[in-house]
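A protein chain is absent from this complex, but the other protein chains hold their places.
Our next item is chain A:
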């Protein structure tokens, strides 16, 4: 009865508070408009699909979690905070009824708020008509499963945690802190890093609070499943719920245990002092001390007083935060965690990287709106702390006194802001220390103090200060602590998802900048100036915000908003007016300059225009796709680079030959955006028919059609200069140090470019275009030579600033200086594909020669590595890789067609490598892998370079795949396979194992299990991972010569680069020819189907027969199935040769037994004999077949009559 009364009163009381309704309203609005904020990536997924509701639920849950803590907090601590507790605690209510009544009310409220989420979500499909996208039938099951498996448990355990801590702390705000600690810190940051550290992502799934891991799981679902499958409370999710339920219950019990109906002294000072207090209080008859000293000093209110007041408030605010539990500790711990986990953060592909500034900065810095970084902690803390500061006096009930102090609102508002600023400064200091620590611990001898200081105290601090000002102003404006937090979160979400609000121009996005990245080669380079301009602009806004804060800061008795507005009139003092004016002037001047840069100097392309350009290109010009065109057979370019002016001038000449069988009278010229293409001239009479610069397409009619075999010359000029800055990003093609661009993004190309088509299907739909697809494998047109694939002779003269080296494909013919500039002339001796890059930077050069004694051609290959002076660590390793790869491939596949190979470092924050005929380039991070100190790790540098060298035979030189399905396999799978062969040849089994392990790890990453077959491969995963695993497995089913023979055949037949270009069907044919018939079934399983095996070793036992003989019995399970586009498994008859292996103890032991067994039944018992005592055994122990669950293939052996010994055998 009493429980019901307490519950009902609390429930009713909170319902009568407007803030509670705000949470209901928010939950409703966000879910109601959810499909306007986020859309399924694939438009075959219904907007109201169960999986999408799960996503909506999780998204809403995060917002709820981070804002609605007040409900549980108030239920737990209102009596203490309102000082009503003496009345309540003295009633004859039992502790149990009191707490459980309060808790139940809070829980029910939160549960109801969660109920609004699916309701709002589904209602939107009835009330918000005209949503573009498919809508499926309403599913009650989706509603119920999302609510009862996700929302309700979450509501329970979060309420429980918040309630418990608030009860113990006797503070409502503690609930909000709990939310921060639970979600971003415990569940995301710690949970995730520990899981990554231990290499067990499943661990993260267990502690994942709101279900972020579920989103990742859904990514593995097919569209059919996403429309039809419901989440189930089994497996990890069940365990996750149970674990959190246990935590919540324990916390509740603990807080119940701690809670007492007693008065608690706010500050438990040491006993000794308390006695003194008592003594002091007793002496009350002491006469008041007469003191006249004070009257000698009179207050003064000049400028210096103003500053000392500001200083005092700043100091007091700073101390308040610094002394609080969360103020410094969280960021401090985060910084510490960075140092501890730096090794993990620095790893790329399992190999530690050198802790150069470029690799360390991403740990220490993140954009304010980057919610993936752990540094999102900082904006969250700022929100929280700003609220605490604004409310500090009022919460301590000191405001009546402090508000009458002769301090201007400036002092109050700015003082608090500056206090917060000092805290941010200290945080940056922590991160700076972390950066230094990371560099020192990870073997950097020189600490990049300057860069760190610039990044942390320049860029990051400015960003955080701007945000802090925004938060302070919002809190001052909203004037309700919890709604203030909510408002800030909403503002923050707007900053994170501006495109959803249609905000594209950075001028409208508080605190934004065009973005940028740091690389060792170019530093902050061109990004710095726009950054500063934008920040100056936002500083102007921050001043205006400060004025808002000053004007609206509640100082006297708050009444209603109108009263506050009236106050504004009085507060508009001269200083306020001046500040507002200054802010306005800054905003106008810098804003004007920014607009001048982004919209006048540079073309401002909104995303709408961008889509229109791409779609229009396809709509108008796709008709030219298969129109016969002359081919480029020779390219000559004169490139003048002006790195400091960020300018390039190119004069080019193409030799065009009609290689088709018909006369050609129209030449289509694809003109690139972002450059000026001019003086297009043919050496025969021709006139422009189409000159569409908006879409970048022109056609020229030749007066006399070009007959088959005839040629014509095309001259052109291309110039561009990066003027000022753009709204987003920078054109870094020509920069002070680290110029790099690729021809097809700048120079005109012949014919319609498939790669310029719009690929986003919803956008395509808006323009009436069908879904984007790679051209079909069976489309004969796809075997044509597309632009960029032509074989050309190439010549270039590149001029650049003195002191820099300019690089282009071909052999360096001549280098000279002229008029204070350096010139380099390059020419090829064998045809290359028409794809080339130009570089210029202050490079170091490493040159070496490979003497070709293999092919019998007696031709030396000079290879040159151009690298950034500070990036020398891996140069020798790259050279070693080239020295190993060239002879291996020459021997295996045939001669290398060029007499040189140029390897160039690209100024780039991405480390990927890129191969072009006779040239390879790599991004900076690639050479920052610390292989030297980690000899046991996979030699990624060696392998990747061998992979790129392999492209000189497959993918980019010689065998050029048709631009259709399967191309990633012909190019990347084969290159990976070839790289693997070089690794095996040079390093042996162990590195091969590491390489395979890396590929398998990627294999397990969540992804959709339904995918195309290898033959119709259409994504990088199939190309880089599955394809190579298949080729490798084939070497184990036969021998590597068989696969190598097939590849060599492929090269012989298709290595000319002439049409029809080869595709996977050709590769498959060669493989089939090289394999015995018995393996054709396996080949078909690998290449033609999306087929998986599922193998498991159930039981292994061994028995010693005599001194040299052991009998091992394995009970294994195996089946295979195809996963189709609906996500369902279709069982396939099993009739396969599968390896069975038995292993002796020890990690590096050779197998005692390794044979293929024909397995036809789902359950099989196999007995084999080995000569040593076995430790482990299993089915498909080397994972040659595609199995999604690898952990259960091997099992430890139970020795009969010897039970104990084997328990402690190490894993193989």
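Throughout what follows, a contact is a pair of C-beta atoms (placed from the backbone, for glycine too) under 8 Å apart; a residue touches a chain by one contact, two chains touch by 3 or more; residues count from 1.
In this text, contacts and distances are computed from a predicted model.
Engineer: Leaving aside the chains you can see, what is the UniProt protein name of the one that's missing? Options: "ABC transporter ATP-binding protein", "Succinate dehydrogenase cytochrome b556 subunit", "YwgA family protein" or "Universal bacterial protein YeaZ".
Structural biologist: When "ABC transporter ATP-binding protein", "Succinate dehydrogenase cytochrome b556 subunit", "YwgA family protein" or "Universal bacterial protein YeaZ" are compared with UniProt, the left-out chain turns out to be "ABC transporter ATP-binding protein".
Engineer: Consider the whole complex, including the chain that is not shown, and state which of A:570, A:679 or A:770 touches that chain.
Structural biologist: Answer from the full complex: A:570 touches the omitted chain.
Engineer: If I consider the whole complex, including the chain that's not displayed, which of A:15, A:36, A:401 or A:440 touches that chain?
Structural biologist: A:401
Engineer: So which bits of chain A touch the chain we can't see?
Structural biologist: 265-267, 269, 273-274, 276-277, 280-281, 284-286, 288-289, 291-301, 304-305, 307-309, 311-313, 316, 320, 323, 396-398, 400-408, 411, 556-557, 559-560, 563, 566-567, 570
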